[in-house]
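Handing you this structure, nothing more for now.
Yeah, one chain of the complex is gone here, protein chain that is, but the others are all in their spots.
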Amino acid sequence: MSARQLDEHEARECRAEQRSYVWGFALALVLTLIPFALVAFTDIKQMTLWITIGICALVQVIVHLRFFMHITFAKNKREDLLLILFTVLILVILCGGTLWILFDLYQRMLPGMMP
Amino acid sequence: MSDVTSSIFGRLGWDALPFWSMLRDHSAMTIINGVIATGAAGMVVLGALAAIVLVTWLGKWKYLWSEWFTSPDHKKIGIMFIVIALVMLARAIIEAVFMRAQQAVGLDGGFLTAEHFGQLFTTHGTIMVFFMAMPFLTGIINYVMPLQIGARDLSFPVLNQVSLGLTAAGAALVMISLVLAPFSIGGWTGYPPFTELSYNPGAGVDYWIWAVTLSTLSSTLTGINFAVTIFKKRAPGMKLFRMPLFTWTALCTAILMIFGMPPLTVATGLLALDRYLDFHMFTTDLGGNMMNYVNLFWAFGHPEVYILILPPFGIFSEVFATFSGKRIYGYRILVVATMCIAVLSFTVWLHHFFTMGQSAHINAAFGIATMLIGIPTGVKVYDWMLTMYRGRIRLSVPMVYAIGFIMLFVLGGMTGVILATPSVDYQVHNSLFLVAHFHNMLIPGLLFGMLSATNFWFPKAFGFRLEERWGYRAAFCWIIGFMLAFFPLYVLGLMGMPRRSVAFLEPQYLPWTITAGLGALVILCALLCLLIQLWVSVRDRHANNVFAGDPWDGRSLEWSVSSPPPEYNFPVLPEIYSIDAFMTEKDRGQGWQAPDQYVDIEMPANSAMGVIMAVTGLAMAFGLVWHMWWLVIGAGLATLVAIIARGFVRHTKRTISAMEVQRTHEHWLEQVRRTTPIKRSQEQSTANHGLPVAPIEGAVQ
Amino acid sequence: MASGHVTDIAVRLQRAHARIHEPAGADCGSTAAPFLGHRRAGDDRDHSGDPANTSDPVALPLSRRCRLPPEMGHVSLAGHHHVGSTDRDRGCHGGYIWRQTHALDPYRPLPSDQPPLEIQVVGYDWKWLFIYPEQGIATMGQLVIPANRPISFELTSATVLQSFFIPALGSQIDVMNRMMTRLHLEADHPGRFEGKNMQYNGEGFHRQRFITRAVDAKTFDDFVERTRQQGQPLDQNAYEVIMKKGDNRDVASALGLDKSDTDAVIRFFPIPDDLFHTIMAGSPINWSAIDVPPPQLGTTRTSVVQTPSNDKSSSPESLSPSHERKEAQP
């Protein structure tokens, strides 16, 4: 099987998609480098640091979803977007609930486990 | 033990045999319990042997292999799931009767040892939830749902086989634990640190962990399969809001399986790491913390009970509508209520550990969230009642179960709401009140649902009706037996009797425990009636046959095809224009008609993947339980090789020619044409061959 | 398994019969009375045949009444409104649950003009140790509390998860190793109630019981005094016995004490300093704090004594010096 000749439209599309991957990669790289650099080379306040790391991570996840996994708001992909959003909802409930419950328990009966 | 034997047999020794302790220690108690355990083990061994001999004698191995074990047909897989469920149901009920008998004489004594009693409630709970309820509802959804949405099969038939294989392996493991004992005594919840190595070093907890893990994996895969099937394989025109309610509940259950099973996988997985690799997740020392387990377990456990109850809700919706001769009242509201229940069920898990010591605001928040579930559930109850209201009700066997359900379930729901009040739960948590509550949901809810479904769809699956007289007897025994066996437990719970007690010191408990014991006997009668019903029905199968496919004047698509349906379900995929699709068709006089054109049908080819996964899964689990590492590694590699090899297979489809489809279908239509349609009053007579008279005015609505 | 307790079926069946034939109403207060709303007189008679108890005149129902913030009226544990005057909560069930759950939080100290009595509870397989830190004593098998005075419990487990529960007083609470949970109870009348573990923890689970005895202030003081005089030192030997699997009676017999009486209270004095928190932290117990040299087990003192009853603060038999003492089992 040899390389197929692309027609003009396809070639354009191919270039566009390639660009999108490169963009995604570049953005992800930046969003990775920022938190690593902050932790390695600066000593800003811990809370600020954590928040920055968190935001970078969140944005990077979206970048991956958008540029690598092609999740968009396009109409024909609603079902999957809904799936992901539903999963996020369940994750938030389960993980948030877990943290809420356990740290409350720690505070009331096991103070040694508070980090 | 020498090095060689221990490297082969791991820690499996003679003392695993159920009569071993009896030979060592001759006290009355040991002997009684040894005899019971040996009897049970003997039943397992003899049962297995008898089955093997019978199949060999009848020369049916090849038939079983090619028509059942390797069949990707969702209908056959569904039936096999249900067979597993029924076998396990029988075992778990017998165990329950033993427990009830023990407590009936359990005033500071009884005949069971504490250890034995511990194994009984653990296996009973584990089996009932993971190897009775789950396979039963999985089987019924498997059978019915594709027929209801006008599909030929599930999206992933081979995955379906694997699910069945894993469940079968788990069930087999639990059965093996009767012969090579012991099973866990940690309850179906398996709370550490009691189940940690330092408190329970034996094989029991490991049996529990791996049996449950096999079942969990199976259910996760099943959930994915169902959800994708419902999303992607509906017949043309079958919009989501035209799906029958049972399919809706199947969808919501599937979603709960997908998202509710992982917490259990995490919990049992971490417990296994603690036990096998010396981790300290839930241990008492070195920073372990058992509260995480409790949290994870119930993050699964609560969605689980709704996994168990939603399919019965769907079944009863179908049953109420069909046997009231009316369209279901408030279809859309019922759908929305189902979705609400499904989502809300992820927000309430803490109500299972109100007493652990967390702050009042957390308890209150989860308590209120729990009560909210009563609202959509109540909506459903009212919708069912309004469906019956002014309907032409026929008190068929499925309907008797349904009416038993609606009355008893409301009561159980109310006690659930009582338990959901944190300050009350502080009084009755871990007491028999709780046991009464959940059996009040599980038996009238889940089990009646399953039995109702069996009576309802059995004619579809096998082509003949289940005999009604014994069916009524079974249903009444169930209802009365349930009330006798479990209402006393509410009282006992209020009197402060803890669950899982082998004995007690309070004479005032005795009348209640004895009553409950009698109830258990009535339930045993119910089981017997079910068996007789099955036997009588098979005997009279020719007289009761309903080949035309529609014995109850049904409303959804599954009734539009022959009984039993052909392998490909529909000769031509139907087009759907409304809810209650088949009823509409009948109303327009369009039922039982030949299509303009037949086409070739592509069906999945047989595959041995399910069997392979069952065998390797069982071998791996068994090896892990007894520390036979060679077996674990061997079976693990075999699994991997099988999965990779499956990827290389390309002949995964089989074509059935249009001609053959046409021949079969026209033959059936010809037979139907020669059948006399019956009125509803003849429903339970031998005149019923599955062809109803045309619906009277207004039946369709 | 071959537990030592399940050997003689005949004897136990006999005993069971004896209990069935007792007069009706002879339950020992194990009913969750506030929930059922039953308030039966005579509830607190016990079935051990102790004459001092069957004649107990004090027979009023008990509930842990919390004095709630005024706007909530009076709420018993089960959530019944006792006073209808402040029913403005009716309109909002959620709000009601919210406030009630807070008001009845077992961690919440009970309002009272008396200071609460501190008791520390440690769960073992399959018995409870009750430590009275202020009094420097400990008991097992029986929890003696002053009536009409709030009790502030601190609880932990030296083994697996358990749940501490006195049905007649209300509110069970989980106890876990390395952790401390809290519970506040008050008996508003003297009486005698069953206490249990509700969370399955193995073969001896159903035997993990104790008697709670609510007594008047003077009797309580007598109890403390007598324990200080007659107690068994909670030394290393005794502690090793406690750590073994078994119930109260096993401990009593291993310590060479009489175990014929189910309601036997084992009294400990002196006890190691801050025993409770040491157990909770999982650190080694400082045995040197017990200033009395560890006596030979079961040779000098008796620790099984009849418990104080409400009307008779002490009886000569209760000292029971005549019990045969067995050697402590290894």
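Order of writing sets the labels: A, B and C. Residues in every chain begin at 1.
By definition in this document, a contact is a pair of C-beta atoms (placed from the backbone, for glycine too) under 8 Å apart; a residue touches a chain by one contact, two chains touch by 3 or more.
Here, contacts and distances are computed from a predicted model.
Entry comment: the absent subunit's protein name, as recorded by UniProt, is "Cytochrome bo(3) ubiquinol oxidase subunit 3", drawn from "ABC-type sugar transport systems, ATPase component", "Na+/H+ antiporter subunit C", "Cytochrome bo(3) ubiquinol oxidase subunit 3" or "ABC transporter permease". With respect to the full assembly, the chain omitted from this view is in touch with A, B. Annotation: of B:11, B:280, B:394 or B:627, B:280 touches the absent chain (contact as defined above). Across B:180, B:224, B:514 or B:658, the residue that sits in touch with the chain not pictured is B:224.
Within the complete assembly, B:155 is the residue of B:102, B:155, B:556 or B:606 that touches the hidden chain. Remark: the omitted chain is touched by one listed residue; of B:14, B:57 or B:648 this is B:648. Take chain B: the residues that touch the chain left off the picture are 155-156, 220, 223-225, 227-228, 231-233, 258-259, 261-263, 265-266, 269-270, 273-274, 277-281, 283, 285-289, 292, 296, 299, 640, 644, 647-648, 650. Mapped onto chain A, contacts with the missing chain fall at residues 1-4, 6-7, 9-10, 13-14, 17-18, 21, 24-25, 28-29, 32, 35-36, 39-40, 46, 49-50, 53-54, 56-57, 60-61, 64-65, 68-71, 74, 76-77, 79-81, 83-84, 87, 90-91, 94-95, 98-99, 102-103, 106, 112-115.
Methods note: only the chains that are shown with their structure count from here on.
Contact tally for B-C versus A-C: the pair with more C-beta pairs in contact is B-C. Centre-to-centre, using mean CA coordinates, chain A is 38 Å away from chain B.
Centre-to-centre separation between chain B and chain C, using Cα means, comes to 43 Å. Multi-chain contact residues, meaning those touching two or more other chains, occur in chain A at positions 108-110. The set of chain B residues touching two or more other chains comprises 291, 356-357, 359. Of all residues in chain C, only 1-3, 6-7, 9, 12-13, 15-16, 19-20, 22, 26-28, 30-32, 34-36, 47, 77-79, 93-94, 97-98, 100-102, 104-108, 159-161, 163, 165, 167, 170-174, 176-179, 181-182, 194, 196-206, 209, 262, 282 touch chain B in the complex they form. On the side of chain B, the complex with chain C involves touching residues 21, 25, 27-30, 107-109, 113-115, 118, 185, 187, 191-194, 199, 284-285, 290-291, 353, 355-357, 359-361, 363-364, 367-368, 371, 421-424, 426-431, 494-496, 498-508, 510.
Across the complex, chain C is touched by residues 108-110, 112 of chain A.
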